[in-house]
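A single protein chain has been omitted; all remaining protein chains appear in their positions.
Moving on to chain A:
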Amino acid sequence: MKWDFAFTAEILPKMLWATGNTLLAAGMGYAIAAVIGLLFALAQRTPLRILTYITREIVEFIRSTPLVLQIFFVYYVGPEYGLYLSPWVAGMIAIGLHYAAYLSEVYRGGIESVPKGQWEACTAINLTTMQTYRRIVLPQALPPAIAGMGNYLVAIFKDTPILSVIGVAELMQAANAVGGQNYRYLEPYTMVGVIFLVISLTSARAIRWFEATVRRKLGMQ
């Protein structure tokens, strides 16, 4: 089997377009995960013990079951109750919730790293809980959390190929389609591998640089 450069050139536009979709899926999934993850993390810090307990169990459950099964679950279970989700919507919900569970742990670690004195000082100057979180705690919880958040950004990107199982038109799905039409799998699958390698290595660099910048800006070294 030899590498066919003409074929590579022919499918390249299709693959690059699909790369755009992959990045979009990763970005949207991450945005959902970032918001829901914060809710998961904050829910575990309320004085309501039962809420803490339930959230903890949900997070544990999501973290210990496979993403691919969760994607199938969300996609196929909806219609049983009359809720028809498109592959994109189902995929975003599944991957968003999955990584929300992981991000909530990162946030929790970040919030717990804020010294106790900061909380006490907030009480002393009469800040509300909302103000305490928004102005004092979360800005300081962010820098230690950036490395972990960045790792999961790369991880979510690398998990997007799993969305192809329910037919989300991302990179893996495009490679399957191109390969099936032409009976040539060498070029499409190898190209997917190369594209993933390039993007994840560059983004890992970018995240390290970003973390250093944020730490400098906030005066933490």
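Note that a residue touches a chain if its C-beta (ideal position, glycine included) is under 8 Å from a C-beta of that chain, and two chains touch if they have at least 3 such contacts; residues count from 1.
One rule holds for everything that comes next: contacts and distances are computed from a predicted model.
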item	value
Missing subunit (named according to UniProt) among the choices "Bifunctional protein PyrR", "FeS assembly ATPase SufC", "Polar amino acid transport system permease protein" or "Extracellular solute-binding protein"	"Polar amino acid transport system permease protein"
Residue among A:Ala9, A:Val35, A:Val77 or A:Ala147 that touches the chain left out of view	A:Val77
Residue among A:Ala31, A:Leu51, A:Leu69 or A:Ala147 that touches the chain left out of view	A:Leu69
Per the touch definition above, residue among A:Gly29, A:Gly96 or A:Pro161 touching the missing chain	A:Pro161
Residues from chain A at the interface with the omitted partner, ascending	1, 60-61, 63-70, 72-73, 76-77, 79-80, 158-162, 164-165, 172, 175, 179, 185-186, 189-190, 192-193, 196-197, 200-201
